[in-house]
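All protein chains but one are shown at their positions in the complex.
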Amino acid sequence: MKRRILPGFNLSLGYSLTYLGLIVLLPLAALAWKASGLGIGGLIELLRVPRTLAALKLSFGGATLAAAINVVVGLLVAWVLVRYRFPGRRLFDAAVDLPFALPTAVAGIALTALYAPNGWIGQWLAALGIKVAYTPSGVLVAMVFVGFPFVVRTLQPVLETLEHDVEEAAETLGARRWQIFLKVILPMLVPTLLTGFALALARAVGEYGSVIFIAGNIPMKSEIAPLLIVQSLEQFDYAGAAALGVAMLAFSFVLLLVITLLQRWSHRWAEVAP
Amino acid sequence: MTLELTRLNRRFSDYPALNDVSLSIAPGEFLALLGPSGSGKTTLLRILAGLDYPESGQVNFNGKDYLAAAPRERNVGLVFQHYALFRHLTVAENVAFGLRVRSRRARPKRQEIEARVEQLLKRVQLDGFGKRFPSQLSGGQRQRVALARALAVEPDLLLLDEPFGALDAQVRVTLRRWLRRLHEELGLTTVFVTHDQEEALELADRIAVMNRGRIEQVGTPREIYQQPATPFVCEFIGKANRLTLRREGARFLAGGWIFADEPWAGEHTRAMAYVRPEHLTLSTTPVPGAWRARLRHVYLAGSVAHLDLDVAALDHPLEADIASEDLARMGLQAGAQLYVSPSHAVIFPLDHDGKPVAEDRWLWRAGVVSPPVRLPIKRSEVELGAHRVDGGIQR
């Protein structure tokens, strides 16, 4: 005798599942089907091409580095926005969401214009002999840009609720500011930082629009994996595109799984005794 | 024409929230479901409201099968613990909600609704607050809005979930008295859930004490307090000193005090006695058989004083209550020598493992020979039985 008190369960669940099935699951099944047609051997064969390997390495390596940079810078920005009061704080706080709001193609051409050898920033870097646009560094800049809000936005609510008395307790016990930060605050933030890292990483790995303009797309050097998928499709090489797509999804999945496990471990102090 | 609950069972994934619960509630009765958290009292209330369903059992109200009816068909008024006021509606709109959602045929005219809302707000002493939003009210005021909203649909049954739980102590006492008066005016069958024994004892016509999904005892506040049916009720309601009794020949003893004329004819070898603090008689001069005690500490609590007594003959210290006046008259101070003896006790026989034999209890009074009250084995049938024997509700 199982009855639901509030109405609409069957209708809502039915609608949600149907819609999800048609829009998300069926198409992803098509991807799995196409890739499985190749077999494991065929899949590896397609992925072993040096150019593909280089692209995968750039996408995942670049995204990991970008997420790491975002953790450091994001912690700084979130800390300043939450803890300090200064003129224009709310404006800067709102600006953090710009990479969410700005369409990726727009961000891509804007970053390229800035970092090109004759751009506002690029000319100064060029004078120092540093080239950003059309190199792997350019890819990194775009990846940091798109992943930036994730770390800040996951950290902010946690920093706001961080109990002040813990810091004060540490202070009364004789800890210095930097000790308080390293030994008290940072450990409490690790799970949140990992969440932000994972979100920024997932975003940067798959990023396309903002990267392709600034990357220059030089094979073996500054080509990202999503671009190879697009190029395969343009040559109607569906199998190659599917293989690369599945490889990216699988790799992302493993990465996120590892991060989730790390996160659980670093958050073990929050587990409530039954 | 009663609300009849028969053998209700409700399991949550890992524990039984209701275990074979039966209860009957008379028209116009004000009944309290009292118990610690997790005892199943809220589950029982939600089943009455139609917000939860039992796996088995029946609920009948005036011959109507309640479980077959959806919540909206039951015509109950429910006051939620945290009120569940619609935060986007004004006080008046909240109260009118139940009338406005009726089908066109059953819906009163606009003026009628307005009049009824006004009348109800007056009744709950909130006239003039109709245009405010719930967030602009104090806790006690929100509580009364929730009550007015529940009453607006003219329910057959009023259900209150911890009605005073979220209020501070002062408001709580005021609202309690007010609710009792309101109930006397309206005469509406009312069931309320509480974990506060004081609230239940003061407000209710009858109390059902719940523990671990079972009803331990149903009775008037007086019965519950003076004739507790189980050790749980003794310990949960009021304070009680617990004494372990040993059999010696034909008598039960505790630290030398004799509980004479045991009624079980030697059937049980061990027993447990519960003695309320106010049922300990104190004397500064020796009394035959009484325990010798040393007064350790006096806690003055206004008209009553709580005394901590060390008794050499017993394994526990005792707690005794006396009127502050008597304390002054006897000139008692910490360290004083006293003689202590019980005047009333509830005694439960224990089996070999030291567990109470629930069917029996002995209401012992000093100097009175009293038979044990023998309770049937199935507690769920007790209430029905006891209720019928009583022939209605005792006030």
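Letters are used for the chains, namely A and B, taken in the order the chains are written, and counting of residues starts over at 1 for each.
The definition used in the following text is that a residue touches a chain if its C-beta (ideal position, glycine included) is under 8 Å from a C-beta of that chain, and two chains touch if they have at least 3 such contacts.
Quick note on the criterion: contacts and distances are computed from a predicted model.
Q: Not counting the visible chains, the remaining one has a UniProt entry; which protein name from "Sulfate ABC transporter permease subunit CysW", "Carrier domain-containing protein", "Aspartate carbamoyltransferase regulatory chain" or "Protein-export membrane protein SecF" does it give?
A: Answer from the UniProt record of the missing subunit chain: "Sulfate ABC transporter permease subunit CysW".
Q: Of B:Phe80, B:Phe133 or B:Trp264, which residue touches the hidden chain?
A: Touches the omitted chain: B:Phe80.
Q: Among the options A:Leu31, A:Leu125 or A:Ile185, which residue touches the chain absent from this view?
A: Candidates A:Leu31, A:Leu125 or A:Ile185; residue touching the omitted chain: A:Leu31.
Q: Which of A:Gly39, A:Pro157 or A:Pro219 touches the chain that is not shown?
A: Reading the full complex, the residue touching the unseen chain is A:Pro157.
Q: For the chain left off this view, which of A:Pro50, A:Pro103 or A:Gly129 is in contact with it?
A: If we include the chain that is not displayed, A:Pro103 is the one touching it.
Q: When the complex is taken as a whole, what residues of subunit A touch the one chain not shown?
A: Residues touching the hidden chain, for subunit A, are 4-9, 11-13, 15-17, 19-20, 23-28, 30-31, 33-34, 73, 76-77, 79-81, 84, 86, 88, 90, 92, 94-107, 109-111, 113-114, 120-121, 144-146, 148-150, 153-154, 157, 168, 171-172, 177, 199, 202-203, 205-209, 213, 226-227, 229-230, 233, 236, 238, 241-242, 245, 248-249, 252, 256.
Q: Residues of subunit B in contact with the chain that isn't shown?
A: Per the touch rule, subunit B residues meeting the hidden chain are 49-51, 70-72, 74, 76-78, 80, 82, 84-89, 97-98, 101-102, 149-150, 152-153.
Rule of thumb we're sticking to: only the chains that are shown with their structure count from here on.
Q: What is the distance, in whole Å, between the centres of subunit A and subunit B, each centre taken as the mean of its C-alpha atoms?
A: Averaging C-alpha atoms per chain gives centres 57 Å apart.
Q: Help me check something: in the complex, which residues belonging to subunit A touch subunit B?
A: 1-3, 5
Q: What residues of subunit B sit close enough to touch subunit A in their complex?
A: 50-56, 71
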